[in-house]
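Okay, here's the structure, questions in a sec.
Complex shown without one protein chain; remaining protein chains in place.
Labels for the chains are A, B and C, by order of writing; each one numbers its residues from 1.
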């Protein structure tokens, strides 16, 4: 896996900035070569991941740092080489308890517990890591084989 | 002048990323409280400033670093306190020759020489500076008095 | 995001402009619950024509509206879903749970 940084965003944990990140992600996914539904879906995943950081990690505090780093990556190893968009989200909140990272069952009608589902449904890779005092969420979405450059 | 960082973008000097920055700026200016024409005009100024960095400073090289830092600032001193959006654009290209920073006359019909006009027409403050081996362009746009918080 | 209310006979129509996300879903929730629980409006309609995006907290607010209206024995209707809004309800398996119409005319006639 080799990365080629395209864009890095640094923001505070203020929900008013969510639309700003979506504005950037909508365009970045388009430029990257994803289809319109894929663009919406990757943008949604990043938005939901940021929402979770703001709500669960920073518990509503508005001035905490978040970083979103977007890179072009190649998946080797398998017979076909595939190009993907990797998005690394980092925060300085307390360590996330992996046992809590579970959405609710989808066959109930009740509010909440949907964000992680949306993220997992959108992305090919979803990995949580604790690294140098930071939570790091790594999301990757690969281009369809026909769109590979 | 006291700053409160809202958003920082790091990108390479690749024109494909211009639309990504516009996507972020369109939303940031909206969230900040500017009117729709002001949002378009500030977004245009940032876009044109980045275009100039890519063309004139980095001479078309695609992999050079650019930073866009957006902060909320207050103008004191004058009787009325005004809130503004400050956008600092930094690059690591060769020093800009201030004598060359001139657009063409607008009464000629010919291509080129428009970017600086657009920037100056949009923003309340436009300042070029050389700082620690970097070119820094500082743009500020103040909210209309009625929109002050 | 802007939300405003209109009254047509016994129906309240909420016109929403802009994205619904964590920054404003509490405001949507409050407006909905007030209209359903306090004002006891028999039919509440959400005009989402100008809403491009709804996040999971927005979906949660709509679900709260739906539950409140079921409790109150009233109706809660959505119309004008954008592709992203439709997708988010589909992913939540809620598209068939909500009463969804294409436009205002159909929502009012229903």
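Simple rule for what comes next: a residue touches a chain if its C-beta (ideal position, glycine included) is under 8 Å from a C-beta of that chain, and two chains touch if they have at least 3 such contacts.
Small disclaimer: the values here were computed from a predicted structure and weren't measured.
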Report summary line: Full-assembly contacts of the left-out chain, visible side only, are chains B
Query raised in the report: What residues on chain B make contact with the chain left out of this view?
Result: 15-16, 18-19, 22, 36-37, 40-41, 44, 47-48, 51, 54-55, 106-107, 109-112, 114-115, 117-118, 121
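Note that in this section only the chains that are shown with their structure count from here on.
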Query raised in the report: Counting one step per pair of touching chains, how few steps separate chain B from chain C?
Result: 2
Query raised in the report: Once you find the CA centre of chain B and the CA centre of chain C, what distance in Å lies between them?
Result: 39
**Report entry** Contacts with 2+ other chains: residues of chain A
**Finding:** 16, 19, 22
Query raised in the report: Can you list the residues of chain C that touch 2 or more other chains?
Result: none
